[in-house]
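Sharing a structure with you now.
One chain of protein is taken out of this complex; the other chains stay put.
On to chain A.
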Amino acid sequence: MRRNRAETDASQTKLSRRAALLGGVQLLFMGGLAARMNYLQVDQADQYLLLAEENRINIRLIPPTRGEIFDRNGVQLAQNIPSYRIVMVREEAGDVEEVMHRLSKVIDLDPEARDRAIAEVKAAERFLPVTVADNVTWDELSRVSVNAPALPGVSPEVGLTRVYPRGSDFAHIVGRVGRVSKTDIDAQEIPDAVLRIPRFQIGRINVEAREEGLLRGVAGTKQVEVNATGRVMRELSRREGQSGADLQLTIDSKLQNYVQARLGTESAAVVIIDCENGDLIANASSPSYDPNLFIGGISSADYDPMLESKHRPLVNKTVQGTYPPGSTYKMVVAMAALEEGIIGPDDTVYCPGHVEVGGRKFHCWKRAGHGWMDLEDSLKQSCDVYYYDLALKVGIEKISAMAKRFGLGIRHDLPLSSVASGLAPTKAWKRETRDAEWVIGDTVNASIGQGFTLSSPLQLAVMTARIATNRMVTPRLIKSIDGIEQPSGGGEPLGMNENNLRKIRKGMHVVVNDRRGTGYRSRIIAEEMRMAGKTGTSQVRSITTAERARGVSRNEDLPWERRDHALFVAFAPYDKPRYAVSVLVEHGGGGSTAAAPIARDVMLQALYSGEPPLDAYPTADRERIAEQQKQLRDVQPQATIKGKDQA
């Protein structure tokens, strides 16, 4: 329809007028909004800022209680004790350095710890509490409370901290916890929220680390209202987390304590395994250290000597350390030959003191030679030439295959850190890793557990248990999780010829119980507890021709780190094997003198559950042993537990 132009214009004018009016109202309203904003944010800013601090409702994580660790008899090895700590909130502290300075006057805080705390407070979100002092005593706590006005943003808190009451006895089994580091968080794709709790403790090594998943538990949450000074005013709601699982180990802490004490300051390792179910009842590595020192962060004064010590206290020698097994490897070679039917137990070999193979002279430890040797004699006197001969007939592949069946050169899955796999060398292995062909001399070396062959004390104990039982005994360290018994390590039958194994065991029996055996001095007298074993002495240096011409140097004349490793493996009782033991003394000299006595002592201790009668020992030794027992009984585990007494 055609419209009247004047009328249209009029309506358009009216529209513009009303648009301007409405626009004006809108702008006016926006002005009102701006005024309100100004009122809230500029005029009332201080008041609201205060309210923001006062009225803070915060979601906090409740750290789960870490699972505790017990020995096989229920003795606590790792526990949580209440600890007092001092926390600081950056925002409320204002000048962090000044407040920390004042705090360090009130409580005992070394400058190193203080600087670390300052750095941590500065790095954290400014409204989150950060622990600045751990394990403070009740006295210190009271002093902080009294001085509260001078310490803004600082408040005391009660939490749980990890403590190892058995101290150094279990450093190499239970391990220790430590504070979460940034690398821990970065390592996980979706890190558990609890890791972000400042100074949350996470397993660092051994069982604590390997079973972290079981021990940690699940965090709970709570909603709390906190006031201007960061104090929690009340809890609004709470969702409980879940504690970690309690673990029971197969270790007998009393025996473990005895073994550690028996080893003393030697650089040595002992593994005692239950032949029936594979339980590790002792697993000692010496020297050890007190894991409690690490909990609050270790000082370099404590740490540096550990790192620098030649005796390497931080290394778990039982599973981490690998050594040439020396003559303890002879059972493997003999068994390989017997199973292959290459020799009979009564076949003899003549030992003239050395043999020549591939243009090289290989010596027996006895320069004059042993004369005619059969299997039993060769084990008893540890004749090397007999095994050179055997190895050349059997070949390295069969020997290494037998070693693996006995549990050498394979990694046993234990919840310990850096469990080594050792080495049972093969031709293919040498080609791949050394880029060199296997030579006949390598076989000769391997036959007496030298050369490339490497085993850990744990593997040697497993081997001994397998020889003793003809079953595939597998080591077990976790007995039960939250009361649920874990599968036994008793193992399937190994399927070896029992007659052959019996010969080997007989040989091991005479090693200890025959007057001419290398381990005779460490025999057990008690008839029903007779021990069978094998000594080993492994070289850590090669003996040059010049040296040999001069006469091989005596161990005592060499510097410590060039002396031979002393080894001994044993099982007992001979008739009905109960425990298998392996002992290694680093640079200890001869296996018969350095390792066998330890093996006998710890074996008796295990067999008699800690109360071996003196008449189990040879008569001549009893007096000395009685004195030794008396001394060892008083050696208690060293555990430094700070801040507990006042709790």
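As a convention for this text, a contact is a pair of C-beta atoms (placed from the backbone, for glycine too) under 8 Å apart; a residue touches a chain by one contact, two chains touch by 3 or more; residues count from 1.
Note that in this section contacts and distances are computed from a predicted model.
Matching "Peptidoglycan glycosyltransferase MrdB", "Phenylacetate-CoA oxygenase", "Cytochrome bo(3) ubiquinol oxidase subunit 4" or "Lactose/L-arabinose transport system permease protein" against the UniProt entry of the left-out chain gives the name "Peptidoglycan glycosyltransferase MrdB".
Among A:F29, A:Y350, A:W560 or A:Y608, the one in contact with the hidden chain is A:F29. Those residues of chain A that touch the chain absent from the view are 2-3, 5, 7-8, 10-12, 14-16, 18-20, 22-23, 26-27, 29-30, 33-34, 36-38, 40-42, 44-45, 47-49, 51-52, 55-59, 127, 236.
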